[in-house]
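Only a single protein chain was left out; the remaining protein chains are all shown in position.
We call the chains A and B, going by the order they appear; numbering starts again at 1 in every chain.
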(Lines give C-alpha, C1' and ligand atoms only; values in the text may rest on other atoms or scores of the structure.)
Protein backbone atom coordinates (compact mmCIF):
# COMPACT_ATOMS: atom_id res chain seq x y z
CA UNK A 1 0.00 0.00 0.00
CA UNK A 2 2.96 2.35 0.35
CA UNK A 3 4.15 3.88 -2.86
CA UNK A 4 6.68 6.57 -1.96
CA UNK A 5 6.69 8.30 -5.36
CA UNK A 6 2.96 8.97 -5.07
CA UNK A 7 3.42 10.60 -1.74
CA UNK A 8 5.41 13.38 -3.40
CA UNK A 9 2.20 14.80 -4.74
CA UNK A 10 0.85 15.81 -1.39
CA UNK A 11 3.74 15.90 1.00
CA UNK A 12 6.53 18.41 1.08
CA UNK A 13 9.37 17.30 -1.21
CA UNK A 14 11.72 17.85 1.71
CA UNK A 15 10.33 14.65 3.22
CA UNK A 16 12.70 12.52 1.26
CA UNK A 17 15.80 14.39 2.37
CA UNK A 18 16.38 12.43 5.56
CA UNK A 19 20.14 11.97 5.89
CA UNK A 20 20.36 8.31 4.94
CA UNK A 21 24.06 8.03 5.56
CA UNK A 22 23.56 8.93 9.21
CA UNK A 23 21.09 6.09 9.82
CA UNK A 24 21.65 3.76 12.73
CA UNK A 25 22.08 0.13 11.74
CA UNK A 26 21.29 -3.19 13.42
CA UNK A 27 25.01 -3.29 14.38
CA UNK A 28 24.85 0.19 15.90
CA UNK A 29 21.76 -0.88 17.85
CA UNK A 30 23.54 -3.99 19.13
CA UNK A 31 26.46 -1.79 20.17
CA UNK A 32 24.14 0.60 22.03
CA UNK A 33 22.49 -2.34 23.81
CA UNK A 34 25.95 -3.58 24.88
CA UNK A 35 26.57 -0.10 26.29
CA UNK A 36 23.46 -0.54 28.45
CA UNK A 37 24.04 -4.16 29.53
CA UNK A 38 27.82 -4.10 29.77
CA UNK A 39 27.80 -7.13 27.50
CA UNK A 40 25.62 -9.29 29.78
CA UNK A 41 23.23 -11.66 27.97
CA UNK A 42 19.71 -10.39 27.20
CA UNK A 43 16.83 -12.87 27.40
CA UNK A 44 13.57 -12.30 25.52
CA UNK A 45 10.66 -12.21 28.02
CA UNK A 46 9.14 -10.39 31.02
CA UNK A 47 9.07 -7.15 29.00
CA UNK A 48 6.07 -5.98 26.98
CA UNK A 49 6.85 -3.29 24.38
CA UNK A 50 3.58 -1.76 23.29
CA UNK A 51 3.60 0.24 20.05
CA UNK A 52 1.25 0.27 17.07
CA UNK A 53 2.49 -2.08 14.32
CA UNK A 54 1.26 0.40 11.69
CA UNK A 55 2.08 4.06 12.32
CA UNK A 56 0.43 6.78 10.24
CA UNK A 57 2.95 9.50 11.05
CA UNK A 58 6.42 8.86 12.44
CA UNK A 59 6.66 12.26 14.14
CA UNK A 60 4.75 11.30 17.30
CA UNK A 61 4.33 7.61 18.06
CA UNK A 62 2.95 6.51 21.44
CA UNK A 63 5.09 3.82 23.07
CA UNK A 64 4.81 1.99 26.41
CA UNK A 65 7.02 -0.53 28.15
CA UNK A 66 5.76 -2.66 31.02
CA UNK A 67 7.99 -5.16 32.82
CA UNK A 68 6.67 -8.00 34.93
CA UNK A 69 8.21 -7.47 38.36
CA UNK A 70 7.06 -7.41 42.01
CA UNK A 71 9.03 -4.12 42.36
CA UNK A 72 10.21 -4.93 45.88
CA UNK A 73 13.52 -3.99 47.52
CA UNK A 74 14.86 -7.49 46.72
CA UNK A 75 13.43 -7.92 43.25
CA UNK A 76 12.83 -4.91 41.00
CA UNK A 77 13.54 -3.28 37.67
CA UNK A 78 16.45 -0.81 37.89
CA UNK A 79 16.21 0.62 34.39
CA UNK A 80 14.33 0.38 31.11
CA UNK A 81 15.97 1.35 27.81
CA UNK A 82 14.50 1.58 24.30
CA UNK A 83 16.57 1.25 21.12
CA UNK A 84 15.86 1.43 17.40
CA UNK A 85 17.52 0.28 14.23
CA UNK A 86 16.93 2.93 11.64
CA UNK A 87 16.69 6.37 13.21
CA UNK A 88 19.86 8.45 12.88
CA UNK A 89 20.81 7.24 16.40
CA UNK A 90 20.08 3.88 18.02
CA UNK A 91 19.19 5.24 21.49
CA UNK A 92 15.63 6.40 22.17
CA UNK A 93 15.26 6.68 25.95
CA UNK A 94 16.66 5.22 29.16
CA UNK A 95 14.71 5.45 32.41
CA UNK A 96 15.96 4.70 35.92
CA UNK A 97 13.42 3.49 38.42
CA UNK A 98 13.22 1.32 41.51
CA UNK A 99 10.98 -0.27 44.12
CA UNK A 100 9.28 3.06 44.85
CA UNK A 101 7.80 3.03 41.34
CA UNK A 102 5.37 0.30 42.43
CA UNK A 103 5.13 -0.82 38.81
CA UNK A 104 7.80 -1.05 36.11
CA UNK A 105 6.09 1.14 33.55
CA UNK A 106 7.16 3.85 31.11
CA UNK A 107 5.10 5.63 28.44
CA UNK A 108 6.27 8.29 26.01
CA UNK A 109 5.91 9.56 22.42
CA UNK A 110 8.77 8.80 20.04
CA UNK A 111 9.90 9.59 16.48
CA UNK A 112 10.45 6.97 13.81
CA UNK A 113 12.35 7.93 10.66
CA UNK A 114 11.16 4.82 8.83
CA UNK A 115 9.76 1.29 9.22
CA UNK A 116 12.00 -0.66 11.57
CA UNK A 117 12.49 -2.86 14.62
CA UNK A 118 12.38 -1.45 18.15
CA UNK A 119 13.88 -3.13 21.16
CA UNK A 120 13.09 -2.56 24.85
CA UNK A 121 15.54 -3.89 27.43
CA UNK A 122 14.94 -4.05 31.20
CA UNK A 123 17.77 -4.22 33.75
CA UNK A 124 16.70 -6.15 36.87
CA UNK A 125 18.07 -5.84 40.39
CA UNK A 126 19.55 -9.37 40.19
CA UNK A 127 21.76 -8.29 37.30
CA UNK A 128 19.73 -10.01 34.58
CA UNK A 129 18.50 -8.31 31.39
CA UNK A 130 15.20 -9.02 29.62
CA UNK A 131 13.79 -7.73 26.37
CA UNK A 132 10.96 -7.47 23.89
CA UNK A 133 11.03 -6.29 20.29
CA UNK A 134 8.41 -4.85 17.96
CA UNK A 135 8.27 -4.44 14.21
CA UNK A 136 6.76 -1.14 13.11
CA UNK A 137 5.64 -0.07 9.64
CA UNK A 138 5.60 3.70 9.18
CA UNK A 139 3.39 5.07 6.38
CA UNK A 140 4.58 8.67 6.77
CA UNK A 141 8.10 8.99 8.10
CA UNK A 142 9.21 11.47 10.72
CA UNK A 143 9.40 14.65 8.79
CA UNK A 144 12.20 17.16 8.66
CA UNK A 145 9.79 19.96 7.78
CA UNK A 146 9.11 22.04 10.96
CA UNK B 1 -5.99 14.56 -15.57
CA UNK B 2 -8.94 12.52 -14.43
CA UNK B 3 -6.98 9.43 -15.45
CA UNK B 4 -4.01 10.58 -13.41
CA UNK B 5 -6.21 10.93 -10.35
CA UNK B 6 -7.64 7.48 -10.88
CA UNK B 7 -4.10 6.16 -10.87
CA UNK B 8 -3.18 8.08 -7.74
CA UNK B 9 -6.00 6.70 -5.69
CA UNK B 10 -5.55 3.16 -4.59
CA UNK B 11 -8.75 1.25 -5.06
CA UNK B 12 -10.49 0.88 -1.73
CA UNK B 13 -14.18 0.38 -1.09
CA UNK B 14 -16.13 3.58 -1.54
CA UNK B 15 -16.63 5.48 1.69
CA UNK B 16 -19.87 5.82 3.56
CA UNK B 17 -22.01 8.72 2.46
CA UNK B 18 -22.41 10.02 6.03
CA UNK B 19 -20.48 13.02 7.13
CA UNK B 20 -17.52 12.00 9.22
CA UNK B 21 -14.88 14.05 10.97
CA UNK B 22 -11.25 13.48 10.03
CA UNK B 23 -11.05 12.07 13.55
CA UNK B 24 -12.83 8.91 12.34
CA UNK B 25 -10.22 8.35 9.64
CA UNK B 26 -7.30 8.35 12.09
CA UNK B 27 -5.51 5.40 13.64
CA UNK B 28 -6.81 4.36 17.05
CA UNK B 29 -3.59 5.59 18.68
CA UNK B 30 -3.96 9.08 17.19
CA UNK B 31 -7.59 9.20 18.30
CA UNK B 32 -6.51 8.25 21.82
CA UNK B 33 -3.95 11.07 21.76
CA UNK B 34 -6.64 13.62 20.84
CA UNK B 35 -9.08 12.34 23.47
CA UNK B 36 -6.61 12.45 26.34
CA UNK B 37 -5.96 16.06 27.35
CA UNK B 38 -2.70 15.01 29.03
CA UNK B 39 -1.36 13.47 25.82
CA UNK B 40 -2.82 15.95 23.33
CA UNK B 41 0.00 18.43 22.68
CA UNK B 42 -2.58 20.98 21.46
CA UNK B 43 -3.55 21.45 25.11
CA UNK B 44 -0.18 23.18 25.67
CA UNK B 45 -1.36 25.96 23.33
CA UNK B 46 -4.77 26.07 25.02
CA UNK B 47 -2.99 26.51 28.37
CA UNK B 48 -0.93 29.35 26.94
CA UNK B 49 -4.06 30.92 25.46
CA UNK B 50 -5.76 30.75 28.83
CA UNK B 51 -2.89 32.57 30.46
CA UNK B 52 -2.91 35.26 27.77
CA UNK B 53 -6.69 35.59 27.95
CA UNK B 54 -6.62 36.04 31.71
CA UNK B 55 -3.92 38.67 31.34
CA UNK B 56 -5.13 40.64 28.28
CA UNK B 57 -8.81 40.05 27.73
CA UNK B 58 -10.69 39.66 31.01
CA UNK B 59 -11.13 43.42 31.45
CA UNK B 60 -13.91 43.07 28.85
CA UNK B 61 -14.67 39.33 28.51
CA UNK B 62 -15.12 36.28 30.72
CA UNK B 63 -14.28 32.68 29.97
CA UNK B 64 -18.00 31.88 30.04
CA UNK B 65 -18.74 34.54 27.43
CA UNK B 66 -16.40 32.75 25.00
CA UNK B 67 -18.46 29.55 25.08
CA UNK B 68 -20.17 28.97 21.75
CA UNK B 69 -18.37 31.83 19.98
CA UNK B 70 -16.21 29.61 17.77
CA UNK B 71 -19.31 27.69 16.64
CA UNK B 72 -20.64 30.76 14.81
CA UNK B 73 -17.44 32.08 13.21
CA UNK B 74 -16.65 33.31 10.55
CA UNK B 75 -19.25 36.02 11.25
CA UNK B 76 -20.11 39.41 9.86
CA UNK B 77 -17.85 42.23 11.06
CA UNK B 78 -19.70 45.54 11.19
CA UNK B 79 -16.54 47.63 11.39
CA UNK B 80 -15.08 46.42 8.11
CA UNK B 81 -18.33 45.38 6.44
CA UNK B 82 -16.87 41.98 5.64
CA UNK B 83 -16.87 38.46 7.03
CA UNK B 84 -14.22 37.80 9.66
CA UNK B 85 -12.87 34.52 11.04
CA UNK B 86 -12.18 33.81 14.71
CA UNK B 87 -8.47 34.60 14.54
CA UNK B 88 -9.26 37.83 12.67
CA UNK B 89 -11.88 38.69 15.30
CA UNK B 90 -9.32 38.23 18.09
CA UNK B 91 -6.72 40.32 16.23
CA UNK B 92 -9.32 43.02 15.67
CA UNK B 93 -10.02 43.10 19.42
CA UNK B 94 -6.36 43.61 20.16
CA UNK B 95 -6.13 46.39 17.58
CA UNK B 96 -9.44 48.19 18.14
CA UNK B 97 -10.07 47.72 21.83
CA UNK B 98 -6.63 47.24 23.34
CA UNK B 99 -5.00 49.63 20.86
CA UNK B 100 -2.04 47.31 20.57
CA UNK B 101 -0.28 45.76 17.56
CA UNK B 102 -2.32 42.73 16.59
CA UNK B 103 -0.49 39.40 16.64
CA UNK B 104 0.50 38.05 13.21
CA UNK B 105 -1.43 35.21 11.57
CA UNK B 106 0.00 31.83 12.58
CA UNK B 107 2.02 33.44 15.40
CA UNK B 108 2.25 31.45 18.61
CA UNK B 109 0.26 34.14 20.45
CA UNK B 110 -2.65 34.19 18.01
CA UNK B 111 -2.77 30.40 17.67
CA UNK B 112 -2.80 30.05 21.46
CA UNK B 113 -5.60 32.59 21.93
CA UNK B 114 -7.64 31.14 19.07
CA UNK B 115 -7.17 27.61 20.40
CA UNK B 116 -8.24 28.71 23.87
CA UNK B 117 -11.35 30.52 22.63
CA UNK B 118 -12.32 27.67 20.25
CA UNK B 119 -11.70 25.11 23.00
CA UNK B 120 -14.50 26.78 24.99
CA UNK B 121 -16.84 25.46 22.28
CA UNK B 122 -15.51 21.91 22.24
CA UNK B 123 -18.42 19.50 21.80
CA UNK B 124 -20.81 22.21 20.55
CA UNK B 125 -22.26 21.91 17.03
CA UNK B 126 -21.00 24.16 14.24
CA UNK B 127 -23.83 26.54 13.32
CA UNK B 128 -24.96 26.97 9.77
CA UNK B 129 -23.92 30.41 8.46
CA UNK B 130 -27.41 31.81 7.94
CA UNK B 131 -26.64 35.55 8.23
CA UNK B 132 -27.78 36.86 4.81
CA UNK B 133 -24.78 39.20 4.73
CA UNK B 134 -22.56 36.11 4.54
CA UNK B 135 -24.38 34.74 1.48
CA UNK B 136 -22.00 36.18 -1.14
CA UNK B 137 -18.97 34.79 0.72
CA UNK B 138 -20.69 31.42 1.10
CA UNK B 139 -21.30 31.35 -2.67
CA UNK B 140 -17.70 32.35 -3.31
CA UNK B 141 -16.50 29.59 -0.98
CA UNK B 142 -18.62 27.01 -2.77
CA UNK B 143 -17.22 28.15 -6.12
CA UNK B 144 -13.62 28.00 -4.86
CA UNK B 145 -14.28 24.52 -3.53
CA UNK B 146 -15.44 23.32 -6.93
CA UNK B 147 -12.75 25.08 -8.97
CA UNK B 148 -9.89 23.07 -10.45
CA UNK B 149 -6.50 24.48 -9.63
CA UNK B 150 -2.76 23.97 -9.88
CA UNK B 151 -0.57 21.92 -12.16
CA UNK B 152 -2.55 18.84 -11.12
CA UNK B 153 -5.78 20.59 -12.15
CA UNK B 154 -7.74 19.20 -9.20
CA UNK B 155 -10.60 20.70 -7.23
CA UNK B 156 -11.35 20.18 -3.56
CA UNK B 157 -14.49 18.31 -4.68
CA UNK B 158 -12.50 15.71 -6.59
CA UNK B 159 -10.57 14.73 -3.50
CA UNK B 160 -12.85 15.48 -0.59
CA UNK B 161 -16.27 14.59 -2.05
CA UNK B 162 -15.59 12.17 -4.91
CA UNK B 163 -12.73 10.27 -3.29
CA UNK B 164 -13.10 10.79 0.45
CA UNK B 165 -12.26 7.64 2.39
CA UNK B 166 -9.80 6.43 -0.22
CA UNK B 167 -6.08 6.43 0.24
CA UNK B 168 -3.74 8.85 -1.45
CA UNK B 169 -0.33 7.29 -0.90
CA UNK B 170 -0.09 6.95 2.89
CA UNK B 171 -3.01 9.20 3.87
CA UNK B 172 -6.74 8.65 3.97
CA UNK B 173 -8.51 11.51 2.19
CA UNK B 174 -10.84 12.98 4.82
CA UNK B 175 -14.12 14.74 4.04
CA UNK B 176 -12.47 18.08 4.88
CA UNK B 177 -14.60 19.14 7.83
CA UNK B 178 -13.11 22.09 9.72
CA UNK B 179 -14.09 20.72 13.13
CA UNK B 180 -10.77 20.74 14.96
CA UNK B 181 -8.95 24.02 14.28
CA UNK B 182 -6.53 25.25 15.35
CA UNK B 183 -5.21 21.70 15.66
CA UNK B 184 -2.02 19.82 16.43
CA UNK B 185 -0.83 18.14 13.28
CA UNK B 186 1.83 15.48 13.81
CA UNK B 187 3.28 16.42 10.44
CA UNK B 188 3.78 20.03 11.65
CA UNK B 189 4.90 19.01 15.14
CA UNK B 190 2.94 22.02 16.24
CA UNK B 191 -0.39 23.79 16.24
CA UNK B 192 -1.72 25.28 12.99
CA UNK B 193 -4.77 27.08 11.68
CA UNK B 194 -7.32 25.99 9.09
CA UNK B 195 -5.66 28.45 6.71
CA UNK B 196 -2.35 26.58 7.09
CA UNK B 197 -4.17 23.32 6.34
CA UNK B 198 -5.82 24.83 3.24
CA UNK B 199 -2.47 26.17 2.04
CA UNK B 200 -1.12 22.63 2.32
CA UNK B 201 -3.91 21.29 0.09
CA UNK B 202 -3.28 24.09 -2.42
CA UNK B 203 0.47 23.57 -2.67
CA UNK B 204 -0.30 19.82 -2.78
CA UNK B 205 -1.90 20.29 -6.19
CA UNK B 206 0.97 22.62 -7.18
CA UNK B 207 -1.03 25.83 -7.04
CA UNK B 208 -0.06 29.16 -5.48
CA UNK B 209 -1.87 29.43 -2.11
CA UNK B 210 -3.63 32.67 -1.12
CA UNK B 211 -1.79 34.86 1.39
CA UNK B 212 -2.61 34.32 5.09
CA UNK B 213 -5.68 36.32 6.04
CA UNK B 214 -7.02 36.43 2.46
CA UNK B 215 -10.80 36.81 2.03
CA UNK B 216 -10.79 33.60 -0.05
CA UNK B 217 -9.91 31.52 3.05
CA UNK B 218 -12.73 33.10 5.03
CA UNK B 219 -15.11 32.34 2.13
CA UNK B 220 -13.89 28.72 2.01
CA UNK B 221 -14.28 28.40 5.77
CA UNK B 222 -17.86 29.71 5.62
CA UNK B 223 -18.64 27.12 2.94
CA UNK B 224 -16.91 24.33 4.91
CA UNK B 225 -18.95 25.31 7.99
CA UNK B 226 -22.12 25.17 5.93
CA UNK B 227 -21.16 21.64 4.83
CA UNK B 228 -20.22 20.66 8.39
CA UNK B 229 -23.12 22.40 10.18
CA UNK B 230 -24.16 20.38 13.23
CA UNK B 231 -20.86 18.53 13.58
CA UNK B 232 -19.12 18.89 16.94
CA UNK B 233 -16.15 21.18 17.46
CA UNK B 234 -13.03 19.24 18.56
CA UNK B 235 -10.48 22.00 19.20
CA UNK B 236 -7.69 21.24 19.75
CA UNK B 237 -7.91 18.20 17.47
CA UNK B 238 -4.93 16.04 16.53
CA UNK B 239 -4.38 14.99 12.90
CA UNK B 240 -1.60 13.00 11.25
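Here is the rule we go by: a residue touches a chain if its C-beta (ideal position, glycine included) is under 8 Å from a C-beta of that chain, and two chains touch if they have at least 3 such contacts.
Basically, contacts and distances are computed from a predicted model.
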item	value
Chain not displayed: protein name in its UniProt record ("Cytochrome bd-I ubiquinol oxidase subunit 1 apoprotein", "Cell division transport system permease protein", "CO/xanthine dehydrogenase Mo-binding subunit" or "Thiosulfate oxidation carrier complex protein SoxZ")	"Thiosulfate oxidation carrier complex protein SoxZ"
For the chain not depicted, the shown chains it touches	A, B
Given A:28, A:106, A:119 or A:138, the one touching the chain that is not displayed	A:106
Positions on chain A contacted by the hidden chain, ascending	17-19, 22, 59-61, 64, 84, 87-89, 91-98, 100-103, 105-112, 144, 146
Positions on chain B where the hidden chain makes contact	37-39, 41, 43-45, 47-48, 189-190
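One rule holds for everything that comes next: only the chains that are shown with their structure count from here on.
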item	value
Chain A-chain B separation of Cα centroids, rounded to whole Å	34
Of all residues in chain B, those that touch chain A in their complex	8, 10, 26-30, 32-33, 39, 41, 152, 167-171, 186-190, 204, 240
Residue numbers on chain A that touch chain B, as the complex places them	1-4, 6-7, 9-11, 52, 54-57, 59-62, 109, 139-140, 143, 145-146
